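Removed from the display is one protein chain of the complex; every other protein chain stays in position.
Letters A and B mark the chains as written, and numbering starts fresh at 1 in each.
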Amino acid sequence: MSGILEVQELRVQFKVGGSLLAKPRTLHAINGVSLSVARGEVLSIVGESGCGKSTLARTMLGIETPTYGRVLLEGRPIGDYRRADLAAKIQPIFQDPYSSLNPRKTVHDLIAMPLLVRGGMARREISRLVTDTMELVGLPRRMMHSYPSAMSGGQRQRVAIARAIVTRPEVIICDEPTSALDVSVQAQILNLLDDLRRQLNLTYIFISHDLSVVNHISDRVAVIYLGRIVEIGPVEDVLHNPRHPYTRRLRASTLEPERGVRLPKPVFQGGFPDPTNPPAGCHYHPRCSEAMPVCQTAAPGALRVGHSTVACHMFTGLADDDEDLNPESAQIAAGQET
Amino acid sequence: MAIDYGAPPLLDIAGLHLSIPTSGGDLRVLRGVDYQLWQGETLAVVGESGSGKSVSSLALMGLHPRRASVSAERMTFDGQNILGLSRPALRKLRGNQMAMIFQDPMTSLNPVLTIGEQLVETYSAHGKGSRAQATERAIYLLERVGIRNARERLGQYPHQLSGGLRQRVVIAIALMCNPKLIIADEPTTALDVTVQALILSLLKELQEEFGMALILISHDIGVVSSIADRVAIMYAGTIVESGGADEVIHEPLHPYTRGLVDCVPRLRPGRERKPLVTIPGIVPSLLGPSRGCLFRNRCPKALDTCAMTDPAVQRTASGRVFRCIHSEAVLHAAHTRPADPAPVAAGGRA
Partner (left out) sequence: MTDRISDNTAMPEALPPSPTREMLWRATGHIGFLIGLTIFLTVLIFAIFAPWIAPHDPYAQDLTRALEPPVWADGGSWGHILGTDNLGRDNFSRLVYGARVTMIAGVGATLFSAVLGTAIGVIGGYYGGRIDAAMMFLINVKLAMPGILIALSLVSIFGGSLLVVTLILGFLFWDRFAVVTRTATQQLRNMEFVVAAEVAGASRFRILFIEILPNLTNHIIVVASLEMALAILVEASLSFLGLGIQPPMPSWGLMISEARTLMFTNPHLIMLPGMAIFTLVVGINLMGDGLRDITTPQGRG
């Protein structure tokens, strides 16, 4: 299976805290991640703040350079693309529609930006594309010359979406696109994203911390903890039959307006670990209620369980036998050997 | 949990109005808010941005913008009229009998003071006791909110703590003077989900232990349904519906409440990939006076008369209150009709 976007054994490290007196420490933002996204698929990446999901997004967009490993778009490393060619194929949508739109530009200029940067298009052609795209995202034509300050949060996010699709890209990286919006607006934007995906045959990498939203929009889910994928698989498995203790914990902590949903029993836990000094063995073991002695020393390999792939020692020996045949688990294993 | 609804309410607000002058005229942010809150009760005030949910609580603590003008028919706290109170008198009440927990623990803690100084400061500022007593209480409360090594933590600065720990410290500060009322404005929105669950359980536990009343301001219906006794839904400066949390969330009467509950995506298996229910249109302008129901241009059940008259405040047999031109029976029947577009997606309503 070769997807439109492939991440292979990716590691991204930053030097932090360096000064004249202190030696910089290494922050392992992404610590061996491999995944593959098929054309037309929605893959969600779930995790808590600081887990590395935004770094992963920035690396896929080519803003962050991998320390090790690579990202392939349509089989070609993204580093080999010309910046503008890459931008024509992969585009971001950001979380905060207030910071993602230049307050000094009109809606037309905001949406036209990727086209203007790329160049080689007549003004009339650009305007036509902008108008078409505005229609696609449900922005009235009369807003063409408005400034973002005169728009609501939902309208701004529509402008941001229009800017992302104006070059008709293949892949869109949505970094928490609805978490700054009101719930009624969130529903509108999620519906719009779903419509656009079908109409334009888009592939989404959807980064979120909200499992309900993820459940609604995605085909597959990857759960990240401290720079590593702990569980990846179809939504039905990962969210509704979670295997990894961390995924279960996330699932239980999600509060829903359903009858009988009550607060989960408080679990006493260590805080979120320091990403410059991650725990040995399985990164999750200090917080894990199921931790075994082996978890403190050895990082778990990726195991195929049902339709999903889980990195947890609990499943050693219980896993399906075909794990070697599954490319994704092999990828995870490769990423986590060291 | 026993809440004595026969007793006089701890907080009683009626006809609260608040407006702010702007270039386009007066921005009427609150347009007649009424609610009551009893000792030991959790009231969730739910709404979207601009609904006035935060301002309504800030106003009762006297923390609204200075240029805003406030009026109310009635505003009493613990039997005391707080409507005409001067800012210094309100300041005395704040922290002492009322405390506030804000969304972002990083900005609500002072970065240049240690945790200990900030805990002790509130206590001694209200003349509750000596520094030694204050320190003892601070350590007790830090332990109580689940912070280990409390004595050592006293000397630490906010930036040395994680987001979850900081919010625990904020809660401990709020508890220092043993307040009767805590107002928590989106207390977990800035936190991760696993931390959110812990903080909410902690708040609930402390509330029962100390017998405080809690106003939880939130946009997250999931959070609200897991913790609130009663819910007030705000839209464009008024409470459109209030009542018992389960009833309001699972059998909403007001069309806005219903839209709000239905448009939340759910975490349940076997999702059919169908579009989410949405509320069409956008929030109306709050400039100047208005006539009629402010939700009418987004309401699936709007009639021509909705533009003419203000919706009547109606009370059901079970004590729910809602503002709508339609009667309870009409709204109820409309919601449970099988042809209704939403019920399957919304679920939870047998």
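One rule holds for everything that comes next: a residue touches a chain if its C-beta (ideal position, glycine included) is under 8 Å from a C-beta of that chain, and two chains touch if they have at least 3 such contacts.
What you see is a predicted model, and the numbers here were worked out from it, not measured in a lab.
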Among A:16, A:63 or A:200, residue touching the chain not depicted: A:63
Full-complex contact with the absent chain, from B:65, B:211 or B:319: B:65
Of A:49, A:149 or A:277, the residue in touch with the unshown chain: A:149
Residue numbers in chain B that touch the chain omitted from display: 20, 22-24, 27, 29, 50, 65, 68, 280-287, 290-292, 294, 296-300, 302-304, 306-307
Where the unshown chain meets chain A, residue by residue: 61-63, 82-84, 86-87, 91-92, 94-96, 99-105, 113-114, 117-118, 147, 149-152, 160, 163
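Methods note: only the chains that are shown with their structure count from here on.
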Chain A and chain B, separation of their C-alpha mean positions in angstrom: 32
Chain A-touching residues of chain B, taken from the complex the two chains share: 48-49, 146, 162-165, 192-194, 196-198, 200-202, 204, 219-227, 246, 249-250, 259-261, 263-269, 271, 273, 275-279, 282-283, 347-348
Contact footprint of chain B on chain A as seen in their complex: 48-49, 152-155, 182-188, 190-191, 194-195, 209-213, 215-217, 235-236, 239-240, 249-259, 261-269, 271-272
